[in-house]
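The complex appears here minus one protein chain, its other protein chains still in place.
For chain A:
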Amino acid sequence: MDNVEIPIFYDDEPDFMEHDYLQDVEYEYEYEDVERETLFELYQYCLRPTIYDTVLYLLPLFISTIIFRLCAYSQHISHKTFHILSILIGICNIYRYVAECLYTLLILCTISYVTLHIPKRYCKYVGIFLPSLFVITYCEFSMPSIIWHKVRGVVMTVAMKTISVGIDKFDTNDLPNIYAYMGYMFCSVTCLFGPWISFKDYISIRYVANQFKDKWWILYIIQYALLSFLFLSISNCWAQWIINDTSWKWLLAYKDALSFRMSHYFISYIASSLLLLGGFPFALSTIVKPLQIELPHSLVHVVICWNVPMHFWLKTYIFRPSIKYLGKFGAVTMTYLTSALLHGLNFQLAAVLLSLGFYTYIEFQLRSLLANIFDACIASKKCIKAKCTHTYNTHNSWWVFLTNVMFSGLSIFHLAYLGLMFDTSELQETGYSYIHTIEKWSQLGFASHWVVFATYCIYFLMR
């Protein structure tokens, strides 16, 4: 500010009178280490507001799910009334949480229901995808990015539902009535946080619910809810608290990625507890397997365990039909491409998903090659103990174990690299931009991509 004076030298007033005064002892102060937030502050500023807010925010959703359960279990109402009630509760939830996309969803469901009526010879497989892809593209370009980023997950779930119904109808030629169809689409349990459930599962809740009576269902719900809040607190507070902002850059990358993964577990476990509360059978309630992701056997496992219903959907409706036409590599690319399209035309997600696609493909090929050469259980898929065809496995030789641990470490490294971009920067509300992605990756020198490239070279030379 004040450039006239030089701040360092103070020579302008040299003449002061000497004056005797009592020379006091000077104190020595020890410099404290850079203080860290105390546990109490963490509780005060982070844990309590986070949990308190989220519980309040989600309370209406839980209440509406209980109402849904009562409707589903009630013998007094007809199937048709049940579907209508399901639609109403679902629309209320959507209106309460993501009102911005209500009309979009209505339009999407109507168009896709109309396309179901088009005879088979005019409508190929691709025709089933067109309405969803059209609506997603339209939203991507016309909606403000904050809103689109907020409702993306909801639209994606509905799109997956319409596509699955379309393909099922294509194979079996059996058309659902409009009430059941709309009830399925707007089913209040799954419309907000997913997961995708099949049409059959939705219909059979009316029958299954009465047979399936586990005394302990409420305990499972509480367990899921508690776990989900634990993951939320890790994502928001503990991860930041444990790993300082001034740590090593790879540790920071791990922190951001960890925070993102925990956030995903939070959403998935909330969805699980909602499914159980809504009266769906226990078998459907596994959405994510956190342990398998945090300590991964291989990247393929991570992809499978990340979202089990979504994996099932992709396998059934994309991978298997396309493997006939495109071959294995093509089918893998097609699967990840579809997944990226469903997530919206976001560069960052597409980059992560396509990177994951190549990573898993290369990892899978290399490991199966190695497994064949050494006759050991080091393939991407875990050997089932009884049916292991290899001579060496983790129980009889240490080097198999070591190799698997090394591959696990490699997967953790890749996951930190891929997940670090979902940070708490300004962009999290509008969707991450192309520049953000490249910047984050270039800070780490594109290390993981180079490692994969090296892995591919090894595979290529060994083949």
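Convention: a contact is a pair of C-beta atoms (placed from the backbone, for glycine too) under 8 Å apart; a residue touches a chain by one contact, two chains touch by 3 or more; residues count from 1.
The rule is short, and it goes like this: contacts and distances are computed from a predicted model.
Participant: Looking at UniProt, which of "Large ribosomal subunit protein mL44", "Cilia- and flagella-associated protein 36", "Protein Wnt" or "MIP18 family protein galla-2" names the chain we cannot see?
Facilitator: "Protein Wnt"
Participant: Out of A:Ile66, A:Ile146, A:Leu175 or A:Ile242, which touches the unshown chain?
Facilitator: A:Ile146
Participant: Which of these, A:Cys71, A:Cys109, A:Val154 or A:Val452, touches the one chain of the complex that we don't see?
Facilitator: A:Val154
Participant: Which of A:Ala72, A:Cys237 or A:Val400 sits in contact with the chain that's absent?
Facilitator: Touches the omitted chain: A:Cys237.
Participant: With respect to the chain omitted from the figure, which of A:Ser74, A:Thr137, A:Asn396 or A:Gln428 is a touching residue?
Facilitator: A:Gln428
Participant: Given the full complex, what residues of chain A touch the hidden partner chain?
Facilitator: Considering the whole complex, chain A reaches the absent chain at 1-2, 4-5, 7-8, 10-14, 16-21, 23-27, 29, 31-32, 34-35, 37-38, 40-41, 44-46, 48-50, 52-54, 56-58, 97-98, 146, 149-154, 156-157, 192-194, 232, 235-237, 259-260, 263-264, 266-267, 307, 343, 349, 422, 424, 428-429, 432.
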